[in-house]
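Heads up, the thing below is written out as structure tokens.
Yeah, one chain of the complex is gone here, protein chain that is, but the others are all in their spots.
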Amino acid sequence: MASKLPTSLEEIQTVMVETDVLVIGGGNSGCFAAIEAKKQNAKLKVTIMEKAHIDRSGCLAAGMDAINTYIKKGRTIEEFVRWSRSQAGGLIREDLTKSLAEVLNEPTEEWERWGLPIKHDEETDEYVTRGKWDITIRGSEMKVILAEKVREFGVEVLNRVVATGYLMDGERVIGAMGFGVRDGRFYAIRAKATIVSTGGAAGIYKPYQADSVDSHHQLWYCPFNVGSGYAMGIRAGAEMTTFEMRWCATRTKDFNGPIDTISVGYNAPMINGKGERILQKHYAHLGGEAAPRYIRANVPMEEWREGRGPTFVDTREMTPEQVRDMKIDYLNERPSYVLHLAARNHDPSKEPLEVYGNDPYIVGGHTASGYWVDVSRETTLPNLFASGDVAGGCPNKFVGGAAAEGMLAARSAAKRASETASAGSLSDQQLAAEMVRIFAPAFRQAAEGDGVTPREMEERMQRLMDEYAGGVHQFFRMNREGLEYALKNVRILKDQTRYLIARDLHELMECHEVIDRLDVAEVLLHHLMYREETRWPGWQTRTDFPERNDEKFDCFVNSRRDPATGQVQVFTRPYEQLIPGDRMKP
Amino acid sequence: MLDACCLMPDNRFLEVTELPPRVIVDKCDGCKAEKEPLCEQICPGDLMTLSEKTGKAYCRYTRDCWDCMSCVKICPQGALETRLSYQLGYYPAKLIPMMGTNRITWTSIAMDGTVERFVVPTRNEE
Partner (left out) sequence: MPVGLYFCQCHGEISRTVDTARLASVLSRARGVAVCREHPCLCGADGLAIMQRDVRDGTVDRIVLAGCSPRVHQETFTAALEAAGLNRYMVERCNLREQCAWPHADDPATATGKARNLVLMSLAKARLLEPLVPLTFPAVERALVLGAGVAGLSAALDLAAAGVEVVVAEKEPYLGGHVAGFHRYFPRNCPPMCGVDFMVERLRADTKVSLHTCAEMTEITGSPGNYQVEMVKRPRYVSPEKCTACGECAGVCPISRSDRLGQGLGSTRAAYLPHPLAQPRAYVIDREACLEGCDLCSRACPTGAIDLAQQEERFALRVGSVVVATGWESYDASLVEQYGYGRLANVVTNLELERLASPNGPTGGKLLRPSDGRPASRVAFLQCVGSRDLNHLPYCSQICCAVTLKQVGYVREALPEAEITVFYMDLRAVGEYEQMYREAQEQHRALFIRGNPSEVVQDPRSGDAIVRAEDTLSGRQVEVKADLVVLAVGMRPSRGLERLFPSLQPSSGGWDFASGHTQCFPFEMRRSGIYPAGSCQGPMDVSTATRGASGAAMKAMATLKGRVEVRPTVPVVDKAKCDKCKRCMEECPVEAWYWDETGYPAPDLLKCRQCGICQGGCPMRVISLKNFGIKMVANAIQALDPSFAGKGEPVLLALLCANDAYPAADLAGQKRHAYPPNVVTMPVPCAGSVNVAWVADALTNGVDGVLIAGCKSDQCHFFHGSDLARTRLDNMRETLKRMMIEPDRVRMANLGIADDAAYVELVTGFLSDLRGLGPSPFKA
């Protein structure tokens, strides 16, 4: 049961925590980071700050059925980098990808040792492959297994503590502040090194199935990842990259669930309402069935727009055994999809599965959006490291890569913590200011009893972004005028956050979730406006600049918000090619 | 603030025992817990909680449920059942996990009553 909401500053209890390595976000990446930090130096105190419960928090709540980044025997790091590069429209940080590939297999193998069932080929004993870089796992309880190991390694876990802002000592990040969503206390955690691994941002855009009653969180991505890590960094002046490379994918219609399981695992082609094989028929020039991800992602939207919808993944050639295997895959990743099929009497071997695009997410595990980091995973804020979906520049990480990046960040963070004598000084002013900012909606409710609920604001923001910033209803398309309109209203919403009210601690968390999302949305809009080209149709379709413009934009679009003025500056950084070859081809 | 019902945006109250996730109130024993029942502890969306009035669990906002089924898996009484919203699937299909020591046995019951069962290993310990 949650405690009573404090209605004045005096009522707020403070919890001060001192630690060596702080990990913000106890999802897949954060848990691996925490364990790795302990492995690097068991004497270090490592603390995880998690707003839910690490046993099931983040994207792996229901499990996962595959590791989509595993370098199998016979494949090389170079191949991996070239493949990832080609899937990302030629725009990745090759140094980050290379360093990731070097440790990529370790987390998966460790997970198996801890108890995660992975299918082995009976003859070779290798992992059973599903695609080029994918292996099948039975991961429905993998997060629980990971959380157990976190505790076994002696990591201090603060469950149900929401992170709201970094603790700063000048430019350095020396920890984080937040509040307990159960105990209503103010938390200040000082650390010698901090890792942010809060995942990506969902819920910036309106999902199409959300109606007045239900299905508000029928998302592919974890709806509880709202981009708080991005927002905290944005507010503290960290440099971000490539937000405009949004993750818009083909997903099962309505359920908004993963489809790669089927299209990759079972080679089921996409067809339209006329029964045509879409990629073969209309996208042969872009690679046909082997077209890059963002092409495949945009396909259903284009077909609908052209009047050739609905669109499907053609599963009618699948054998009953394959259908069963497919369902078992789903039971390991999004079990309610099996319920979805059952609730429609849908036999995939008789009827194809309908697909559609999803509401756009910002997720650095799939695309390159996130913190701008160096090879050690340090961000532009000293002593702050980033890993997983919140870290940018390195797309196609997925579960295995996010875990591996957690390890990399932890190695750097552990080294930094071991070499740091003192964590830095706290200022009472900073703590007091954040305390006021955190509990403002509660105070407003106590004082005025009137204002804007976070749900109202979230709905407004979501529809705004959907209509003007290339959401599903606009088939992901946008133009400058629309983006400017969106930015204008996002700025109004940000100003309006001072009217937010919270009537209990749950609602207080919702207030901060919408505040964080708005900060992400603002930066996102700047990025979308700046890149005046269409590099990844679907992910970033500018109707006013429908072609790619390599001359101006074959580079990274980065941004930084000035903490003093609130101004978002957008600029570019050059591409650095390490591995030769055509960047558009694997 | 809100008890065993859910305040909808249009200010209607809905009995959450019927919407996903469904709590079978006769089986729920509030986890005999000091602070939080297991479903409240585990929900990644901070949605499950204990009603002070009835001493039973309920979902605060069913529209925000992600159907991850963490609560269903952890409930010691088997008192929780996931349903899909009507937007997504017809009634009365079910998907029920039975937790073994190192596997989950899933039963899917389609709209027309067809039953399918899947045994999925969850841990590979010896």
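Going by the order they are written in, the chains are A and B; count residues from 1 in each one.
Here is the rule we go by: a contact is a pair of C-beta atoms (placed from the backbone, for glycine too) under 8 Å apart; a residue touches a chain by one contact, two chains touch by 3 or more.
What you see is a predicted model; the values in this text were computed from it and never measured.
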Please identify which residue in B:38, B:57 or B:88 touches the non-displayed chain. B:38
I'm checking contacts with the chain that's been left out. Which of A:20, A:36 or A:55 qualifies? A:55
Considering the whole complex, which of A:149, A:397 or A:560 touches the chain not shown? A:149
Contacts from chain A to the absent chain lie at residues 55, 144, 148-149, 151-152
By the contact definition given up top, give the residues of chain B that touch the hidden chain. 24, 27, 31-34, 37-38, 41-42, 74-79, 81, 94, 96, 98-103, 105, 107, 109, 115, 117, 119, 125
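Convention: only the chains that are shown with their structure count from here on.
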From the mean C-alpha coordinate of chain A to that of chain B, what's the distance rounded to whole Å? 26
Enumerate the contact residues on chain A facing chain B in the complex. 1-2, 51-53, 55-58, 61-62, 112, 115-118, 138, 140-141, 145, 159-160, 181-182, 209-219, 222-224, 254-255, 324, 327-328, 331-332, 334-336, 338-345, 455, 503-504, 506, 509
Parts of chain B lying in touch with chain A, wherever the complex brings them together: 1, 8-10, 19, 35-36, 40-46, 49-50, 52, 60-70, 82, 84-91, 93-95, 97, 104, 106, 108-112, 114, 116, 118, 120-125
